[in-house]
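Missing here is one protein chain; the remaining ones are kept as they sit in the complex.
All chains are identified by letter, namely A and B, in their written order; residue positions are counted from 1 within each chain.
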Amino acid sequence: MYSWRKLKDRLFLALVLAISIVAIAPLIHLIIVTMLNGFSVILNAGLGFFTENPPTPTSKNVGGIAPSLVGSILLTALSLPITVFIALFASIMAVEFPNNPLSIAVDVVAKSLASVPTIVVSMVVYLLVVVPMGRFSILAGAIALTIVSLPYTYTYFSTYLRSVPTTYREAAFAIGMSRWRAVINVSLPIIRRGFLVTILMTMARILGETAALLFTVGRYRTGVSFSVLSPSDAIPLLIFDYILTPYKVFQEVAWGAATLLLIAYLIIFIVAKFVIKEVRL
Amino acid sequence: MNKIMLIVLAVAMIVILISLIMLLNIFHTPSAEISPTTSKPLSNVLLQGAGSSLVYPQLNEWIQRFYTQSGIKISYQSVGSGAGLSMFFQNVTDFACSDPPLSKDMWKRYEGRVMQIPWLAGPVAIIYNIPELPKDAELKLDANILAGIYNGSIVYWDDDRIKMLNPDIANMLPHKEIIPVYRTDASGTTEIFTTFLYKATNGAWSRDLVGKTVNWPVAATGRGIGGKGSEGVTQTVIQTPYSIGYVEWSYAILNNLPTASIKNAAGRFVKPSEKSVAEALANVNIPQSPLDDFSNIVFESVYASGDNSYPITAVTHIVLWKKYQDSSKALALAKFLRWVVDEGYNNMIQGYVAPPQKIKNLLLEAANILEKQVAS
Partner (left out) sequence: MISKRDKFFILSLLPFSISLLAILIITVIAITSRSIDSIAFFGIKLFTSNVWDPEHEKYGVLGPIAGSLITSLLATLTALALSIPLSILIAEYLHGAAKNFMSSIVELMSGLPTIIYAMWSSTYLSLILKTYVMDPLSKYLSFIPIFSCRVISPFTLFTAGISMGIYLVPYITALILESYNSIPITYKEACLGIGATRYETVKILLSLIKPAILASVILGIARALGETTIAVTTVGNSMYLSSCLFSPGYTVSALVASQFGNAYLYKFAESALYASSLVILGVAIVLSFTGLTIMSNWRRRVVV
């Protein structure tokens, strides 16, 4: 009897271990094959991978992904501050005045927004921004990205703000600080690490989002565009378009771009890990 | 307190909504305000186009060359003819590339304002993936067999009707189910292919099954697979043994895929080639002005007469406005059209055929119309 229980315990451990390995195997395989496929492409293309335009289907050279790279950077630069700004203040509101009807509404809305399919966001932005403006643009793409990442950023911020012990805030009120001062002088300094990680993870999300860009940013790949009001491209969109083509040279570009995206993400993640021990998404 | 909050909330909400709507209107107006006298240097112009994936490889080549020579940037999204026209008529892009011309209804709606030129020609190739067949084997097909495959009545590759046309390789055809691959997006290629099936089978392929998107009968059997874009169809055929698909010839060439010989109106089996396409085109009537109705051209150009005409030959169109609010765009487009006639047609990539002189004249006329608008 005793040994049967022991054996069951052992078998259970073996099972748990085996399935866990299956669960993380895709990640490892994915990283390895992406890097294997991508690195040779980037090495072949050399520095040109960062400065040249994508190839034509018939060309022998891989070319580069400069338009998409610049587009991705501009999109992030435009969307990240707006997202962080809105999410931070909305979450301060929700945490500081939890019983206010507006705060409750915002909390509910953030959760609903998180379940809006990102492609729906893309359709709506196309309808309300691209068509009235008469063109695809980085601005439209950035608006879509902001809508997509807002609920996540809001959730991080409010989780971190709620984790500030009430005793600290009560102490601040006791010495006559207003709520505003208490947030600035007490809550924010306490969560500064969380603040940084939130910004980093928002950045990762914006960099990797594809579906929100499908009908918003355009696919301008024949040159680098620096204007916010003109069409551009993004790395995930380039990968999405190129991976489905039968052209070998396009697929190579897609793998190279994916490797770049993966490395960017890994760097962001590792930096975030240095700042704080646990990253919750 | 809560009541006050709610009132504040409501007011603020209205303010935000109004300001959002105003913001959208602000975006809407500026393009109309540009006066024709402001002559921007053309090198700052960005032309946006979208549409047919058929022209994409050739157009991409042209765009890069044109940019190095003139400094005018062109952005082209290979999203399919339907999507290209959608974006064009929503004024999101400056020009569209569409394989079929505007339908009669569409053309009527925009009559006198829109121009179309059938500026490139190319065959639609039937590609297949039969591992048993050697690379140099010739698979012969006709419209009736293709119709049978796509309506689901011909199920196996060793069907007697296929064997009869191919006595040489009859014993190599395997007893495997045929997997027809079709386009899922609205596509000019589909319209051309189905128009061919309709015209060449004397209506055995029903009129209802002709168009940019088709409710493929074979899809209901679960054997068919959809692919998005010619890219998707080509990719699917490569990956799926015993499949068959229709794509522009250039896709077949670039991926080194075998193409079937198709029976033409003269009863001969012809493979796609520059010659067989040129012969087919020579026998097609083309309207006199870019402002005319081109809607009959698809029906005319498939299954055309001529001994060596390739029967699934298609022309693909560039669609432009007659007038642009931004005059520099009109000038840049005119410049591009002239450049295509002078230089572009000398830089054709394999799979595309430069059109006859009568079409080059149409392009020059369109350029004239665009320039005239600016001068007046």
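One rule holds in what follows: a residue touches a chain if its C-beta (ideal position, glycine included) is under 8 Å from a C-beta of that chain, and two chains touch if they have at least 3 such contacts.
Please read all numbers here as calculations on a predicted model, not as lab measurements.
> May I ask which residue of B:45, B:186, B:254 or B:304 touches the chain that does not appear here?
B:186
> Pick from A:40, A:59 or A:100: which residue touches the chain that isn't shown?
Residue touching the absent chain, from the options given: A:100.
> Which of these touches the unseen chain: A:90, A:139 or A:191?
A:90
> Take the complete complex as the reference. Which residues in subunit A touch the chain that isn't displayed?
5-6, 8-9, 12-13, 15-17, 19-20, 22-24, 26-27, 29-30, 33-34, 85-86, 88-90, 92-94, 96-97, 100, 102-103, 105-106, 109-121, 123-124, 126-128, 147, 150, 154, 178-180, 201, 204-205, 207-211, 214-215, 236, 239-240, 243-244, 254-255, 258, 261-262, 265-266, 269, 273, 277-281
> Take the complete complex as the reference. Which residues in subunit B touch the chain that isn't displayed?
1, 5, 8-9, 12-13, 16-17, 20, 79-83, 85-87, 89-90, 177, 179, 184-186, 208, 210-215, 219-220, 222-228, 232, 236, 239-240
What we mean here is this: only the chains that are shown with their structure count from here on.
> Which part of subunit A faces subunit B closely enough to touch in the complex?
My answer: residues 53, 56-58, 100-102, 128-136, 218-223, 225, 230-231, 241, 244-247.
> Name, in rising order, each residue of subunit B that touches subunit A in their complex.
2, 5-6, 9, 24-25, 27-28, 31, 46, 48, 56-57, 60-61, 63-64, 67, 73-78, 90-93, 228-229, 231-232, 234-235, 238, 251, 254-255, 349-350
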